[in-house]
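Taking it in order: structure first as structure tokens, then the write-up.
Every protein chain but one is kept in place in this view of the complex.
The letters A and B name the chains in turn, as written, and every chain counts its residues from 1.
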Amino acid sequence: MNIFLNELKAHRKSLIIWCIGIIFFVVSDMAKYAGLSTSGQSLNELLAGMPKSLQAIMGTGNFDLSTAIGYFGMLTIYLYLMATVHAAMLGANIISKEERDKTAEFLFVKPVSRSKIIFPKLLAALVNIVIFNIITWVSSFYMVKIFSKGESVSSDIASIMAAIFILQILFLVIGSAIAAVSKNPKRAVSISTGILLITYILSIVIDLNENIEYMKYLSPFKYFESKNVMFGGGLDPVFVVLSLVMIGVLTMGTFVFYNKRDLNL
Amino acid sequence: MNVIEINNLTKTYGNARGITDLSFHVEEGEIFGFIGPNGAGKSTTIRTILSLIYPTGGSAKIFGKDCIDFAPEIAKEIGYLPSEVFYYDNMKVIDLLKYSASFYKKDCKKRMNELVEIMDLDITKKIDDLSLGNKKKVGIVQGLLHEPKLIILDEPTSGLDPLMQQRFFDLLLEENKKGATILFSSHILSEVQRLCDRVAIIKEGKIVTVEKISNLKENNYKKIKIETRNAVDRDYFNITGVNDLTFKDSTISFLFRGDINTVLKKIAEVDITNLWIEEPDLEEIFMHYYEKED
Partner (left out) sequence: MNIYFHELKAYKNSTLIWTFSLIALVILFMSMFPSISRDVEVFKELMEGFPEAVRKALGLEIESFGTILGFYSYIFLYVTLFGAIQAMNIGTSIISKEVRDKTADFLLTKPVSRSKILTSKLMAALTTLIFTNVVYVVAASVIVSQVKTEAYSMKIFLMITLTLFFVQLIFLALGIIISVIVPKIKSVLTVSLGTVFTFYIIGLLTSTTGDESKRYLSPFQYFDTGYIIKNSSFETSFLLVGVGIVSVSLVTSYIIYTKKDIQAV
């Protein structure tokens, strides 16, 4: 419990900054929609005729940009990115920072097993990403609501947030697993962010090139694309199961490897 | 000539920590001790004269030059060993030593090899893989390889085993004999007592006194211990000049300053089985200085 609270406190400031960032992003981006919505109808027709590769380049997908929720759908990719970057860095950091800050000698000689140190740490990280998710949810919901013309938006936003949440946990444990395996704690955060960026780039490449569609399993950003998740699509069970399996394996990996590894002091 | 001259040096931080109105000087060729408990301001003073931090008031001169304005020039002739050494982790010892030597415009190779030999250092290892004591040795070698005229040591002995400590002290004495001036900060009195000619005692950011070690000890203090056959009244030795009076079984001990005759007469009237009169060590005097100030 003490470790859990200590970790919450340690990450409070960064969480607040991230939340401010996300609110700023959602608010200012949706505010931009206000300027756009006038020419929306013809824009929509144009987008409908756009080849898939160009839709990908523009980041517009096949969203109905004349509606607030459609416009929101277009910008969700940035929410995905921000949420996962936060989660991956948090996951890598929360494990590796003891070695980086040379506090490992303090913590790991206390009468608790390593597992009992990692568990509250991951729990604290989980609380952080839940808060992050809720903040994203609330700010998105209100901003979309303001600009929507009475249509129901809550279920679409709820599915997006569920998708984001799964990705957050996935990248959190990717980060923690890397930190648990990596001998050099300084690198754990870089490697995790690197993996994240590579999978993101991969998702763009897949969008641009339909021939490599099968590679979508390699990029979590392709698992729950907002254009599929929203408008009644929901989460694809195949990818939900895949994500859960990966999360399970990586969480176990975090514990197993960290328990066996020599600490880097 | 004064190698270090500190005049009314003041460094205040936002809160209380710091030094106030510090003045003392270190003469050429001496080993100067700088002593005080943790947090007294030793490191702050040293970091200021090394221009790592900047004074809020007063000034300090090294080799007659202002230590802030001429910092790089002065640094040519300074060797510094901090209490905790940290170096570039992914470098090998030899690479770090070469890197260190590359800052001084002279050939340090010979001295470097000598020092490595003396300190028994494995130069092919990575710094990261060294123990604390071995890192310290790297610190000693890198601090002395350019044969500096002024050696500044900030609590240097932590992490060194007694054997290495002895070699290190011998090394310092040798450097001193060759003409190097040494400023030695410590909270361990026996070290200072062993090495230093003069000592400045610092407390809560202020200099309490600057004394010759010999003076300090000769300050008329005598450490007296007697063993008595019969119990003696506790107030019997409670006369002026007696300090730190303690009774343990049949042993009575105290520090005495004043006319030695008065106390000898007192002792003569008691039936004693044994008697010691010694020079007190610095530690005892030093504690005394602090108590007096409180």
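Just so it is clear, a contact is a pair of C-beta atoms (placed from the backbone, for glycine too) under 8 Å apart; a residue touches a chain by one contact, two chains touch by 3 or more.
Predicted model only: the values in this text are computed from it and were never measured.
Peer 1: Could you tell me which displayed chains border the chain that was left out of the figure?
Peer 2: The chain that is not shown touches these displayed chains: A, B.
Peer 1: Of B:His25, B:Arg47 or B:Arg257, which sits in contact with the chain we cannot see?
Peer 2: Of the listed residues, the one touching the omitted chain is B:Arg47.
Peer 1: From the listed residues A:Ser155, A:Asn209 or A:Asn259, report the one that touches the chain absent from this view.
Peer 2: Hidden-chain contact among the options goes to A:Asn209.
Peer 1: Using the definition of touch stated at the top, determine which of B:Phe32, B:Tyr80, B:Phe184 or B:Phe254 touches the missing chain.
Peer 2: Here the residue in touch with the unshown chain is B:Tyr80.
Peer 1: Suppose we count only contacts with the excluded chain; which residues of chain A make the list?
Peer 2: 14, 17, 21, 25, 28-29, 32, 35-36, 39, 42-43, 45-46, 49-51, 53-54, 57-58, 60, 78, 82, 85, 89, 93, 97, 100-101, 189-190, 193, 197, 201, 205, 208-209
Peer 1: Touching the hidden chain in the full complex, which residues of chain B are there? Just list them.
Peer 2: Touch set of chain B with respect to the missing chain: 43, 47, 50-54, 71-76, 78, 80, 82, 84, 86-89, 99-100, 102-104, 142.
Here is the rule we go by: only the chains that are shown with their structure count from here on.
Peer 1: Would you kindly tell me how far, in whole Å, the mean C-alpha position of chain B lies from that of chain A?
Peer 2: Distance between chain centres: 56 Å.
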